[in-house]
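One protein chain is absent from this view; the other protein chains keep their places.
Right after this comes chain A.
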Amino acid sequence: MIEALLDYEFIRYSFISGIVAGLIAPLIGTFIVIRRLSLIADALSHVTLGGIAFGVYLSTLFTFTINPLITGIIFSILGALGIERLRSVYKHYQELAIPIIMSLGIAVGIVFLSLANGFNQDLFGYLFGSISAVSMNDLILIVSIGIIVILFIFLLYKELFMVSFDEEYANVMNVNRWIYIAFIIVVALVISASMRIVGILMVSALMTLPVASAMRITSSFKQLMILSVIFGETAVISGLFLSYHLNISPGGTIVLVSILILMGTIILNKLGVSRNGGRNEEVPGQTQG
């Protein structure tokens, strides 16, 4: 693959997008997991599918093509705002927002796909990830999103930590409410950026599996973020190599490597390498995603 990286532009593009996804997905994933929003990431990725189908459909209507990634981003941001809204409508049943938005996303996707006359190779790439489909335009979008996400987390780390750890206290201390909306929009952006490589169906796995693994062996939040990124990058890089050499779609290989890492940490944990005294049976979020 090293030669391919040097020789083929499209492999380079995929590789760089993969590295970006392996960084930002687990980073934002730490906040998603501890805020118990793992399933929301899943719902949003299905809304992104609706947006992509819409983009594909629009392109069949007009003579020019519209990058479906852009309609995907727009849809997932709208979906994110919808989820926030529904979560405040169903205060005591916040998880209801998930099936509502998820089924809406899939329904919209199916309708536009049938209108656009079906299921082509492109779409297969969006669903399961693709190592050959990242265009220059995609790459620019993905890298820009990467920069936005990292700035967001770097600049608002304190506030994000606070609202994740103790929402009521954040409210008492008067931490700005818009941070919730900004957060969910950033989640939508991360999904769109990671989807090209990992695929819609497995995006939420890249956000949650590395975190679930890291949780078992860390004792501080900073450590959790760092370790999640290391696990995420390991999964993405080795997954891309496997995918290239075995000629299979990268989404599956990346997620399978993540699962292997997770199993490894569970075993390490059982052997007593954990830093937090083996108390992590109660760790939240592990069963989600």
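The working rule: a contact is a pair of C-beta atoms (placed from the backbone, for glycine too) under 8 Å apart; a residue touches a chain by one contact, two chains touch by 3 or more; residues count from 1.
Methods note: contacts and distances are computed from a predicted model.
Enquirer: Of the candidate names "Zinc transport system ATP-binding protein", "Phenylalanine--tRNA ligase beta subunit", "TusE/DsrC/DsvC family sulfur relay protein" or "Carbon-monoxide dehydrogenase medium subunit", which one corresponds to the UniProt protein name of the undepicted chain?
Expert: Per the UniProt record, that chain is "Zinc transport system ATP-binding protein".
Enquirer: Given the contact definition stated above, which residue among A:Val89, A:Met136 or A:Met173 touches the chain not shown here?
Expert: The one listed residue touching the chain not shown is A:Met173.
Enquirer: Determine which one of A:Ile77, A:Leu156, A:Ala235 or A:Ile254 touches the chain that has been left out.
Expert: In the full complex, the listed residue that touches the missing chain is A:Leu156.
Enquirer: With the full complex in mind, choose from A:Phe10, A:Phe124, A:Phe221 or A:Phe241 the residue touching the hidden chain.
Expert: Counting the whole complex, the residue in contact with the absent chain is A:Phe221.
Enquirer: Provide the residue numbers of chain A that touch the chain removed from this figure.
Expert: Within chain A, the residues touching the omitted chain are 34, 155-159, 161-162, 165-166, 168-176, 215, 218-222, 224, 275-277, 279-280, 282-284.
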